[in-house]
Structures are given as C-alpha cells and as structure tokens.
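All protein chains of the complex are present and in place, except for one that has been dropped.
Our next item is chain A:
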Amino acid sequence: SKTTIEILHAPTLRISSATMLIFIILLISLALAVRVVIVLATINKGDSEFRQREGETIRSHPPPTRSSHDNRPVKTLVVLGSGGHTTEMLHLLSSFEEVQTLNSGDTSTSMYTPLSYIVASTDTTSINRLAAFDQNTANSSKLRLPKHDATYAIPRAREVGQSYFTSIFTTLYSILYTANIVLIKTRPDLILINGPGTCLPVALWAFVLRVLSPTINISGKRRTKGKIVFIESFCRVKTLSLTGKILWKLRICDLILVHWPEVLQLEREMKAEQKKMMLIDSFIQHDGNASSDVASSESTSEYNASKKDR
C-alpha cells in the first residue's frame, strides 16, 4: 500500500503589500513623533547656558552665489502669517522687483515667478493689503510687490472656544487642505515663511514635497522642489522664536535668516550645521566689527553707565 506522506508546510505569514506600506509609514511616523517630542522638551535648554559666555567675534557667511547653470524662474510660495509677520514679509518681498532674470535680460520680471501666497482665511487684513498692492493704492510710493499669481486661503484649524472633539476634525481638514495646496496645486520650488506657528504645517508638507520630488526635471537639469527658507522676525534680537527653534532643530529648512548677530551666535553655538543660518541686513545694518554688536556682559555694563550720563 502506498504511504502517503504528508508534507507539512510551515504556516506562511501572508501580508499584503498595502499592509506592509501602512506598517512602514506608521513606524516612520512614530519615530518622527518621538523625535519631535524630544525636540520640544529640550527646545529652551540652550538659552540660559549661553548667557554666561563672553561675546566672541562672529562673522556671517557671504551669501551663496547663484549657480550659473540655473537661470530658470523659481516657483515660489509665500506664507503671510498676519499682523507684523505680514508686514515684514511684504517688505522683504518688495526687493524682488529689482531682481533680473539672467536669461531673458528682461529687467522688469522677477525670477521668483509664479508667486503665490497662503493666508489664513480669517486674515482679512493681509488679504486686503495684497489686494491694495494689486491696485497700487496702498503706500504705493514705498513698497512695490512683484506680480503674484494666486492667493490661497487656508481654513482655520480651530476657532476660539470650539470643542476639542470637533477641533480634531477641523484641524485635520486644515492640514489636508494645506497638503493639497503644497503638494498638488502649487508644488513650489521655494517656500518662504516667517512665522508664527501656523506656518509649520506648510513647512512640514514642503519637506514631504522635497523628499518626494523628482530631482531631475524634463530638461535634464537637477532641480529639487520644496526648498524652505525661514526668515526670523526682526523683533527677535536675542533668541529665535519658538517657531524658529522648532524649525532649526527639526533641520528641515534649507536656510534660516536672522536679523541680529546675537541670535546667530546663540543658535550656531548649538549646532554643527553652521551654514544654514545667516544674518541678513534687510532691516538694520550692523558694523563690520561684529563684536561691538554683541551684547556681552562687558558692553551691557558700559551701556548702563553711559545711560546715566545721557
């Protein structure tokens, strides 16, 4: 008689590829979440340590020279953070009017085009200011903005007093709405932000865009999308704002611009990546001798003594 030999297979674990993908995404999200929690917990740790040091000479790096190979226009997305943030950003953008595109020789076109704005849907002040610039009616003698393409209004994540339960959904909606603008509708080469915290979702999606974007475009030249530049507020003389600190520690910005030497020194002491934070003199110019601008303990006491005499 024949003996039937049964071959017992080890039970196989079958996982669909979709499940695998979800699992991987969850793992990465968990890792990111843990990192964010650690960053937030230590975010203010460095400030008091710095206070005890003497001022040192600081130098800001010269601005990176534009690559001679890439003269294509830069698709730009600007976040207007309302109030003083909008004021500062518009002032900075007014310098774009004078930048030539190297290719065409047409001096009236900014190379940062098409230029789109993101505002909060409730920020009617900023929306009105943009409209006034379009019609050349507001302060037209002082600031001229480059031509802009579209303005996107993002719904608020949460209204004051809204229940925390429904806030989950409105926040999620707001985040996904932002993702749609960054990843699908605009896909900018460059994103400009200057706070406040409401610009963080835009920055995070821009980072995703950068990770996902193809780095070789059709003409064969490499072009990475989703570059992020954060400009700190002019009012931050001694430290970065909380938004700035978060962005600096998360390392997702290509460039962080500050206006005061002390901020530059404080933050660059902490991190090895020194080239990514630079001093700009758009609002105030500092002496070449940077040590005279740093509020070391020595110059502070001199200042107090001289103030009594004044």
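Following the convention adopted for this analysis, a contact is a pair of C-beta atoms (placed from the backbone, for glycine too) under 8 Å apart; a residue touches a chain by one contact, two chains touch by 3 or more; residues count from 1.
In this text, contacts and distances are computed from a predicted model.
Q: Would you kindly match the missing chain to its UniProt protein name, picking from "beta-aspartyl-peptidase", "Trafficking protein particle complex subunit 6B", "UDP-N-acetylglucosamine transferase subunit ALG13" or "Pleckstrin homology domain-containing family J member 1"?
A: Going by its UniProt entry, the chain not pictured is "UDP-N-acetylglucosamine transferase subunit ALG13".
Q: For the chain left out of this view, which of A:205, A:230 or A:260 touches it?
A: A:260
Q: Sort through A:22, A:131, A:176 or A:284 and give me the one touching the missing partner chain.
A: Per the contact definition at the top, the residue touching the missing chain is A:284.
Q: Can you work out which residue in A:35, A:147, A:238 or A:251 touches the chain that's missing from view?
A: A:238
Q: Touching the missing chain, which residues of chain A?
A: Here the touching residues of chain A are 63, 84, 87, 92-96, 98, 231, 233-239, 257, 260, 280-285, 295, 299, 303, 310.
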